[in-house]
Structure formats: C-alpha cells, structure tokens
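Here the complex is missing one protein chain, while the rest keep their positions.
== subunit A ==
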Amino acid sequence: MDYLPLFFDLKSRVALLIGGGDVALRKARLLVRAGACVRVVSREVHAELDELVELHQGQVIIGEYHPALMDEVALVVAATDDQALNERVHYDALARSLPVNVVDNPSLCTFVFPAIVDRSPIVIGISSGGQSPVLARLLRAKLETLIPSGYSRLGTLVGGFRDRVKARFSNVNERRKFWEHVLQGEIAERVFSGRDEEAAEMLEQALSFESGEAVGEVYLVGAGPGDPELLTFKALRLMQQADVVIYDRLVSPQVLDLCRRDADLIYVGKERDNHSVPQHGINALLVAHARQGRRVVRLKGGDPFIFGRGGEEIEELRAAGIPFQVVPGITAASACSTYAGIPLTHREYAQSVKFVTGQLKNRTSDLNFSELVHPNQTIVFYMGLHTLDHLCRGLIEHGKPESTPVAIVSQGTSPQQRVLTGTLSDIVALQQVAQLPAPAVVIVGEVVELQSRLSWFGKAEGSQA
C-alpha cells in the first residue's frame, strides 16, 4: 500500500490553494464541499473561483506566493503550471510538516486526491496511487451506478438512530445483526424508493419489537426480453437480495443465473394452455413466502404490467398487507422491434402504437377488429403466433388492406432471433414454411416496411427483406 487512505476533517480550517485557473477551481470545489476555508493565492484568479471562495468564507489574495501564507494552514495544494513555484511550495510545506499536493505531479505530493463517490455521510475514495487515474475513474463510475443515490439518505437516517440502538442492544453481535437487517432489508429499500418517512417508522417499530422477524417484501421485477444486458440495475440489485425467486417460462436461463446464489428458485411455468401453476396459486405462493419474512422476487419476462398479470399479484399482496415494489422491464414490443429494426411509432406512418394480446381464450369477440384496422397506428400482438391466421383474416375482413406489412419477431434479442416479414395476405403461408418458434410478437403496420432499411441484428427473412 503506497498511500494510507484517511478522511480529513477540514471544517472551518484553512486550506492554502496556490493557483487561480481551471484546475485550481476544481480543487477549490472539493475543498469547500468538505467545509474548508480556502485561501487562494495567484496573480490572476478565475472569476468563478473568486466567487466560490468568497461565498464560502475564504480569502482570495491576488499576488505572489510567499511561505508566510502557510501560517495556520491545515493543508496545501499547488495547482500552477510553474514548475519552479510548485517545487518551492512542496519544500516549504515539507519544512513545516504540512500535507501538500501538487496537481499532476505525484513526486511532489505527500497526499493524493482520490476519485470520490459522494453519498455523504458515506464517502468512498478510490486511488490508484497515481498509477492509473483512468482506472480509478472507471471504478468510480461503476460504483456510482451500483450504489443507490439513496445511500446518502440511508446513512443520515440510521445515523439518527445510532445512540438508541446502542442503548437497546448492549451485545455487539446483536447490534450488528440488527443493523444488517435494517441496511439490507426492506427498510433500506424504502429509502431507495423515496419512502423515507415509512422507513423511519419501520425502524422505530423494529427497535420497539423484541423479535425482529418482520413481514418480508415482494419485488415484482421485469426481466426484459432475455438478453441479460438489458436488465436494469434495480432489477439486478433486487435479484441479488432475493431469498426466493418465483419465475416463469419467459425468463431466460442467463437472467436466472444472475439471481443470488443461495436463493430458492421456484418455477411457476405458464406454457400457453398449460399453466403449471395457476395464477391464484402464484398469488398464494407470493403471500406465503413473504409471510415467512422472506424477500421474494417475482421475476417475469418483459414488463410486469404489460400482459404480465402483475396487477392481479399486487392486488393480492395489498389485500394481505404485504409490502411490494414493482421494477419495470423492457417489454417485448420495445425490445423485439428495436432488434428487428422496426420503430413502433413514426411521424408519418404511426402516431400511436397499441399492444394487444393474441391469446384469445375463445373470447374472439373481445378483439374489436373494426377499431384495429384504423390507419396510422402500429399494432403489436403479444402471444399472437398461434392465432396468426385468425388475426390476419379478421383484420382483412374488417377492411385493413391485404398489403399491410406484417412482421413476426421470434425469440427477439436472443442469438436465435429471427424476423419474418410479409403482408396480411401472405404472412400465414410464409410462417407455415418458416415455422418460427414462440415466443414471438407480431407487428402490424406501415412501420414494418422500414425494416429492410433499419435491420441490424441477427438474420432477417421473408418476402420483403
């Protein structure tokens, strides 16, 4: 370890900053964030720097550097392009045993500025010891995304409870267990979703109850179209915390692999016409596991609220008084259309897009064809492969031109993705030959014509490609 990481309390202490340009401004911003009074000395001072220092009770000295400026100073930063001056500052600071940083010159530094992830009161500093600032910065970017911005509020919230928790649990182990439960559980998740007051209430409750075995929580998570790279960070975070994962057929194995290793995986199927677990059974399962105090991830292909029956599940959870969260996912229509090169809307061809389920359940009258034939819209049928013939005939009979373009996107976004394009009159015959497998979406509308020009991913086939 070349440098010992320390956190420096600069509140109301003087930091001497030599230099008045852009680099000095950047350092000044950091220093004032930590509450320092910045003493700037330079022949010329950037207007913004002048303003900033003024605003934070600092001092701007226009003129030459001299060692007496180091009196009563806690730390020294040189940000000038004058090499001789930088060296003088370095030696003067050493002589007074003051920590000194010369920007972009590690050999003249007794301390370095790390890349910072600021979730105050949580602060993370990352240093490569000057070996690779870019690597440190990349790591910072990763951490920025992985650490919810709510950590800041979480830190403040639990900070306020610290003394009381100490008083409540005299045993260190008990205390640690309590905090782990709070910081990894539903209380933390409340904070992350902006429900701070509820989190505070729950924390109060947890403190007053003898046994902390609270009700669990259910996360309805959209797993997107299958490509694990199209998962959101929120989905990943919750999948990594799951005690139980309840998933169905449309969740890809690659996505499932990313769930917490110790989680119980429960398959509830839903092949078409073959519901291995009926919906009310799934609802009951969610409630039962949550009641055992477990964190349940209900993982669904696509988006949980678009033909995902997520509505029925949350109704049940509400009725049972179980807290839940919903994480949206990329719905099949979005993913399949972009990967097939078909925009769902277009200024000229389609000012609206409609998602319809092609799963008819002998309730064909539910599909109002006369309204689906209206021009200037795109229609996306979910699960429409097995009723394709019926859908095409219905549209034609109700006046949609036979030449209306149609695309079938099968196994969209996966390496097996296939796109078949045709028209209302010939797509059924083309599909009989091509035999594209489910899952698939069927896209009907003028926008499909753009496919030949906009295709970019995987293979395309059909009468127009």
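Following the convention adopted for this analysis, a residue touches a chain if its C-beta (ideal position, glycine included) is under 8 Å from a C-beta of that chain, and two chains touch if they have at least 3 such contacts; residues count from 1.
Convention: contacts and distances are computed from a predicted model.
Peer 1: Can you pick, from "uroporphyrinogen-III C-methyltransferase", "Electron transfer flavoprotein subunit beta", "DNA-directed DNA polymerase" or "Aspartyl/glutamyl-tRNA(Asn/Gln) amidotransferase subunit B", the UniProt protein name of the chain not displayed?
Peer 2: "uroporphyrinogen-III C-methyltransferase"
Peer 1: Which of these touches the unseen chain: A:T145, A:S170 or A:S208?
Peer 2: A:T145
Peer 1: Looking at the whole complex, which of A:G19, A:G58, A:G222 or A:G301 touches the chain that is not displayed?
Peer 2: Considering the complete complex, A:G222 is the one touching the chain left out.
Peer 1: May I ask which residue of A:G19, A:P114, A:G216 or A:G329 touches the chain that does not appear here?
Peer 2: Checking each option in A:G19, A:P114, A:G216 or A:G329, the one touching the absent chain turns out to be A:G329.
Peer 1: Write down which of A:G281, A:G311 or A:P437 is the residue touching the left-out chain.
Peer 2: If we include the chain that is not displayed, A:G311 is the one touching it.
Peer 1: Across the whole complex, list the residues on subunit A that are touched by the chain not included here.
Peer 2: Residues in contact with the chain left out: 137-138, 141-149, 183-184, 188, 192, 194-198, 222, 224-225, 227-234, 236-237, 240-241, 254, 257-258, 260, 303-312, 314-315, 318, 326-331, 333-335, 337-339, 341-347, 351-357, 366-368, 371, 374, 376-377, 413-415, 447, 450, 453-454, 456-457.
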